[in-house]
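Take a look at this one; I'll ask things after.
Missing here: one protein chain of the complex. Every other protein chain is in place.
Up next is subunit A:
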């Protein structure tokens, strides 16, 4: 396009020489110039050596084909032979592909988006280098080449802002969900739980309790979740099986079939026993027996203020046992 060089109306007058603007004459060079204040021994030892001829055939410049920096150069595959181009030939530029759309990116996990971001970034790096080098050339096709590089570069840039948009959107959705989910919603969700898999998904969705022990963060929320899941487990099983219900009512004074009573397991040690038990009848009956045994000694009751410390101990023990692969039963009594 046009290059409009705009000048101020007073440029001419400013540049005009007047009697006040006659430049001073240059100072006469000193006959006794000051010597450098610092000198090094390198100056004395300098020797002129014959120049090294620039050649890629030189052994010191040999680069292996698997060098990771080759990823920043265009790879050319011809007759099953891999070679690298210093600058991508215009005929091999991918001008047909398009950017990723937002709907496509919404289906991808954080790790996928993260990888895609860096793939785009690397590609843009290649384009930036190539554009810089092409601009120094004087070929007739220069502008077209740079233009197509710019177009592909723009497509990568669009993908990148879309990735950020999708992640930002996801974060907002998460925050809104967290602030609007009430206890009623949780209770409604819990009514749909029937199988072990559903229970696992429920505890992860509502309390963030993962099946992988090391992933969990031990805090107040974790303890509350643990107690909720324990009561939910017993409630579902008690409604299904009469034997368990009778055991719960007679031995532990817990009636899960009566919706009016809000009584449930509230002690951490008891809750933990049920929590680590399998989600079936036999394991629950065993857990009931263990709780009954635990209740026989009032010392086993854990105060609310010691809960965090105790659960940390339990989890640590659980981790150790799972890492050693020993089939050691971890119960509060054992700890």
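One rule holds in what follows: a contact is a pair of C-beta atoms (placed from the backbone, for glycine too) under 8 Å apart; a residue touches a chain by one contact, two chains touch by 3 or more; residues count from 1.
Throughout what follows, contacts and distances are computed from a predicted model.
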item: From "Trafficking protein particle complex subunit", "Signal peptidase complex subunit 1", "KOW domain-containing protein" or "UBC core domain-containing protein", the hidden chain's UniProt protein name; value: "KOW domain-containing protein"
item: Hidden-chain contact residue, picked from the options A:63, A:205 or A:281; value: A:205
item: Absent-chain contact - pick from A:95, A:195, A:266 or A:323; value: A:95
item: Residues from subunit A at the interface with the omitted partner, ascending; value: 1-2, 92, 94-97, 100, 104, 106-112, 114, 123-124, 127-129, 131-132, 135, 140, 143, 146-147, 150, 152-153, 157, 164, 167-168, 170-171, 173-174, 177-178, 181, 201, 204-208, 221
